[in-house]
Each structure stands twice: as C-alpha cells, then as structure tokens.
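What you see is the complex with one protein chain gone and the rest in place.
On to chain A.
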Amino acid sequence: MTIFKGYMKITKQNAAIIILYLVVFFGITLMIQSSVKSTMNDSYTAHSVKLAFVDEDGGEMAKGLMQYLEKYHQVTLTENNKEELQENMFYSNIEYIVKIPAGFEEKCLDGDEKLSVTKIPGSYTSFYVDQQINSFLNNMKTYNAAGYTVGEAVKAVNEAKEPSVTMLASNGNAGEAPVYSYYFQYIPYLLLSILCYVLGNILSVFHKPDIQKRMQASAVSARRQNMEALLAASVFGLVLWGISMAGNLILYGKEFLQSKNVPYYIINSLIMLVVALSLAYMVGMITNNTNALNGIVNILSLGMGFLCGVFVPLELLGKGVKTVAQFLPVYWYVKGNDLLAEYGSITGNVRTEILQAFGIQLVFAAAILCIAMVISKRKRLGT
C-alpha cells in the first residue's frame, strides 16, 4: 500500500487548505441560512406604519376609514399643513399620509374618485396600506350598492372578520423547505472546491512526467497503482463527505433524522461525491501547475455554484441560464435536492424525477471519468 500511503501523506500536507475551505463552507452556509431565515420572517410579518390622516371631508366614511386603519397602524389625525407634513415625512416621523378631500364620500361612492396619498417611494410597507385602503373602499362601495347606509357600511366593514388562510400542504413539508435542505444545497461547493483542489494537486504531483516514469519503471503494476490511487481518493472523499454529514447532524440532527427523505439526501450527496471525484481526477490530469489549478478549481466550484442553483435558487435563475446549467452535473444535484425539499415524502412521479436526477449525475461522472482517462492515456503515450 505504498502508493496509498503516499497519497495520504501528501493529502496531509494540504490540511491547512482543507480546513480553510471547511471554515469558508460552514461560515457561508450559516450566514446564508440566517439571512434566508430573517428575510422570510420579514416578508411575511404584518408591519405597523406611522400614518398621518388629514380629514377635510369630515364625513362618516372618512371617520370609518380612520377607525379601520387604526386597527393596524399608528394613525395621527392632523391638519393639512403641507410643510409640517413634508418635514415629518423627511425625518421619518410618518411614513404615509392619507388626505381625504372635502366631498370625497359622495364622489367616491358615486363614481371612481381616487384618494390622495403620499408615501415614501419604494417602501413595501406602504404597499400594505394601499391594499388596506383599497379593500376598505371597495367594501364600502359593495355595501353601498347593496343598500347599506354609509354608517351601516362603515360598521359592517369594521366588524368584518379578517379572513384566515389555511395552507393546504400537499407535499408533506407544511409548505416550507426544511432548513437542512439549504445545507445540502451548498454541499457541491464544498466537495468540488476541496476535492478538485486537493486531489487535483495530488494527482498533478503524481502525474509529473518524471515521477510517472519512475512509477512505470517500478515493480508495482499499473493496475495496482491505479487501484491504490483510487482507494486513496475514495477514502479522502468519504472522509470529507463524512465531515459534511457530521456538520449536518450537529446543526440539524433531530430535524434531519425525522425526515422520510434521509436516504435520498444521502444518496444524492454520495452521487455528488462521485461527480466531484471524477472532476478532480480530470483536473489533476489537465494541469500540474498550482496557480492554474487554483483558477480551474474556482471556475468549476464557483461557476457551477452560481449557474446551477447552489448559491442562487433555481427558481430565480433565468430560462437561458437554466438551459445552460442542464449540461452541468450540479444542476441535477440541486434539482434533486429541491424536489426533496419540496416533498416530505417521495412517491410516484416525484420519485421518478429524483431517480432521473441521480442517473443523470452518474452519467456525467462516467463521461468526465472517460475524458480524464483519455487525457491520462495521451499524456502517458506522450512520455
């Protein structure tokens, strides 16, 4: 097992770079996940807006609207002092101004009179107020058309129950992607960057023409040399995969183990490991220059990461990008991972789609390995 041990010794020399990549991986994973969580929370939490209400109409409908808005926001009844209102808006004392002009009630109920509002441009919280005002006015018009008086309509609108939404989660994940699925999403970056860099480096060392000559002239058969090299690469790959799985268990152990999709997640990541190993082998064949290796590894890991939905979710990528990404193995890993995240239990067509994603990744791995072997043979004959 001399060659195996040689690989392992040289792998140890790369310990610093492995640790660095692991730290970057876990750092980025945790950072992105926390940002994803906070974005999700912000997006779906009702927001209370500081609102100024100028009532020049004085009618029942205007008062009713103010009452309606008070249920959700901090409403201040104020005079129509343009300068003061602008100043308050500038200093963010208020975010939204509703101005009810004189005669609004009649004009609104009879026709299509629009309400004058002033808001901070681009503020998405103002969007909620717009929605609420439109909802109030539409309801008022509906009640009025149904024969309600303005007073009755105001009462009815203000007493109406808020509609409660029940999400029908047919996928078994209660409509939410499990948090560990994000972790699995980033695994290709970890595997590709570390395996391509470290194994690429080791392979390029072993494939230097003079070392290669010495190995070929030795008493160890070419077959045994390849077997030991393959064993070393597999052991290293499995250790790395094991570390990434351990990280997953530490961060999301209980939640992950309760999932019905655990075997699929494991198989998907193991297949990704095979893809990364074959790519690392090819990279090692292509170059024996450390700087070039660095560049190739970055292009591969970051390039595929961005194109194939590792860093940016697939649904946010353009159609053209996705079309290109389909020709890359990581796309199929992410696709499989997205399906696993979406569906709590895998059956029927979804299973077929997932198995298809697994199969395509394996085909990619085989193709890359074949290309690498052709390069290897050409290099050997060249010496």
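Rule of thumb we're sticking to: a residue touches a chain if its C-beta (ideal position, glycine included) is under 8 Å from a C-beta of that chain, and two chains touch if they have at least 3 such contacts; residues count from 1.
Operating definition for what follows: contacts and distances are computed from a predicted model.
Participant: Would you mind picking the UniProt name of the chain not drawn here, from "SpoVR family protein", "Monosaccharide ABC transporter membrane protein (CUT2 family)", "Response regulator transcription factor" or "ABC-2 type transport system ATP-binding protein"?
Facilitator: Of "SpoVR family protein", "Monosaccharide ABC transporter membrane protein (CUT2 family)", "Response regulator transcription factor" or "ABC-2 type transport system ATP-binding protein", the absent chain's UniProt record names it "ABC-2 type transport system ATP-binding protein".
Participant: Sort through A:L30, A:A102, A:A160 or A:I211 and give me the one touching the missing partner chain.
Facilitator: The missing chain is touched by A:I211.
Participant: Looking at A:L77, A:V220 or A:V239, which makes contact with the chain not pictured?
Facilitator: Of these options, the touching residue for the absent chain is A:V220.
Participant: For the chain that got dropped from the picture, name the residues of chain A it touches.
Facilitator: 2-3, 5-6, 9-10, 13, 205, 208, 210-211, 213-222, 381, 383
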